[in-house]
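For reference, the structure I am asking about is given below.
Of the protein chains in this complex, all but one are displayed in their positions.
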Amino acid sequence: MTAFQTAVKENKKKSPVVQENINKEESIFSAKGLNLWYGNDQALKDINLDIRKNGVTAIIGPSGCGKSTFLKTLNRMVELVPIVKTSGAIDYHGVNIFDPSVNLVELRSSVGMVFQKPNPFPKSIFDNVAFGPRVHGVKKKAELKEIVEKSLRGSGLWDEVKDRLGESAMGLSGGQQQRLCIARCLAVEPEVILMDEPTSALDPKSTLKVEELIQELKKDYSIVIVTHNMQQAARISDKTAFFLNGEVVEYDNTDTIFSNPQDKRTEDYITGRFG
Amino acid sequence: MSKQMSQRLWFGICGFFASMTIVALLFLLFSIVKEGASVISWSFITEPPRRNMTEGGIWPALVGTFYVASLTVLISVPIGIGAAIYLNEYAKQGPVVRVIRMSIRNLAGVPSIVYGLFGLAIFASTLRLGVGLITAAITLAIMVLPWIITASEEALKAVPNSFREGGLALGATKWQTIRNNVLPSAIPGMATGSILGLARAAGETAPIILTGAAYFSRNLPSSLNDSFMALPYHLYILATQHAQAAAVRPIAYGTALVLIMMVILLNLSAILLRNHYRRKNEMF
Partner (left out) sequence: MSSHAEKQSEDIKQMKVVNKEKLTQKSFKANTLDFLIEKMFFVFGSIAVFVLLLLLYFLVREGSSALQEVGILTYLTETRWYPSSPQGAGYGALQFIVGSIMVTIGALVIAIPWGIFTAIFIAEIAPKRVREILKPVVEVLAIFPSVVLGFIALVILSPIVANVFDLSNGRTALTASLILSVMALPTIVSIAEDSLRSVPKDYREAAYALGASRWETIKIVTFPAAKSGILAGVMLGFGRAVGETMTVLMAAGNAISMPMTEFMGITVPNFLASVRTLTANIAIEGSDVSWGSLHYSSLFVLALILFVITFVVNLIADLLISRQRRKLTNE
């Protein structure tokens, strides 16, 4: 039995509600016995979770249950908090991302991230999108231009900003800023995009735009999205994981989770009885 | 005495002392401006002293102060910013950082004359630089270093963390993130700190007495080893060391006024710079 199968078996043992079919799909990340502590406070407890390749995986759960922490663990951004300690493994392309040999620059280039609050840099729109390619060594103006256009088209922002690429990104609306951040992420050509409540700071119209964009992007990227908004998870995701107190309570096809949850706690949460 | 009465009494006492602060400042400014204003003229600024300093202006002292303060900033600012970058961006909490911070606080408390003696011993004597511009500037640079570090760290702390996270999440290395995302936003704050350092260096007297200031020199310094006239030292000389104390008094007042205006203007420009960028940042 391979280590992977063992892990799967363990996984099933510990979370009996995880459905068979999930493990049959090709997964991009697989967390195995992942624990994480902030100092002495454990924020993630023995997480075993396979995130499928392509499509959208939503992570839901009450505030403070460890959603953001888990997401930031996938590209090791969580380590910016100096007191963080982890144990266990996350497999990505056959490598444990915690392995000392892992090149963080490569990991973060292929696992992009969009933050809760849009965080454009105080530079021009063009320079924001060109930031990633530049730091990765693209110097030619023509090439940069091409990437910037492609990425802005990819995030559906091109038509709105094509005439003012030189202006400060800070002048864009909140929704535009968030799509700019997505474009900035696309410009690095990632394989996975992590999104932490990307629409929570946006108005309904901008939210709709970003949701449409996610539907578009999922054809080509694996997307993991944290959301507080149950309807959003139901609308846009293929798989949903329900976190509670740092543990995965239930992980299944989104339809199943929302129509026929196996765990009482999941049901309570999605029907709004707590959290 | 009723509650009300005693509160009024104590508030009155506090208010009295607070207003004494204003009175003290006005008194200081007024006494200098009253006597100094009539002395200042274009020729006072641009001419060298004449007739054993009883006539003429302060040009060489002004230039000397400009030289030594600029050199000081040139030396201390890169080092101070580097140290601040280490402390704010790289260092992890622990004994090393504690020792560094303790040293910085300690250096900030060392009396300026002790720096002067130190500069004399190490740069002038041991390293054979002699007394002159460069010795004085290095000594002053060491003296202002703690302030520059502290100001630069404040500037770095004010940069939102999201700029760092955004850069790192795009796969930029730590240094690329600092250089492209952190420093550009911190530079106005650092510039403010540097100008304040410049003002302190320009107004400081004790260390340069020992390390290079000249009583009188006919020529402007032409090399880094030349001794130099400086405004604060010039004022000290005119006030206490000159044989014809009464005859040079007006010039001393004029020198004091120029010195004060220079320091206040430098500080004012630093504050305006800070506010300008703060406003700009709020827009973001």
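Assorted remarks:
For clarity, chains are labelled A and B in written order, and residue numbers in each chain start from 1.
The criterion applied here is as follows: a contact is a pair of C-beta atoms (placed from the backbone, for glycine too) under 8 Å apart; a residue touches a chain by one contact, two chains touch by 3 or more.
Everything quoted here is computed from the prediction, not taken from an experiment.
Residue in contact with the omitted chain (choice from B:53, B:210 or B:229): B:210. With the whole complex as reference, residues 3-4, 6-7, 10-11, 13-18, 20-22, 24-25, 28, 31-32, 79, 82-83, 85-87, 89-91, 99-100, 102-118, 120-122, 125-126, 142, 145-146, 149, 173-175, 199-200, 203-206, 209-210, 232-233, 235-236, 239-240, 249, 252, 256, 259-260, 263-264, 267 of subunit B touch the missing chain.
Even with one chain removed from view, subunit A keeps its contact list with that chain: residues 92-95, 97, 99, 101-107, 110, 150-151, 153-154, 156, 158, 189, 191, 216-217, 219-220.
Throughout what follows, only the chains that are shown with their structure count from here on.
Per-chain Cα centroids separate subunit A from subunit B by 49 Å. If you check the complex, the residues on subunit A that touch subunit B are 75, 77, 80, 82, 104-109, 112-113, 115, 117, 119-122, 131-132, 135-136, 168, 170, 181, 184-185, 188. Subunit B meets subunit A in the complex at residues 92-93, 160, 162-173, 176, 180-181, 184-185, 281, 283-284.
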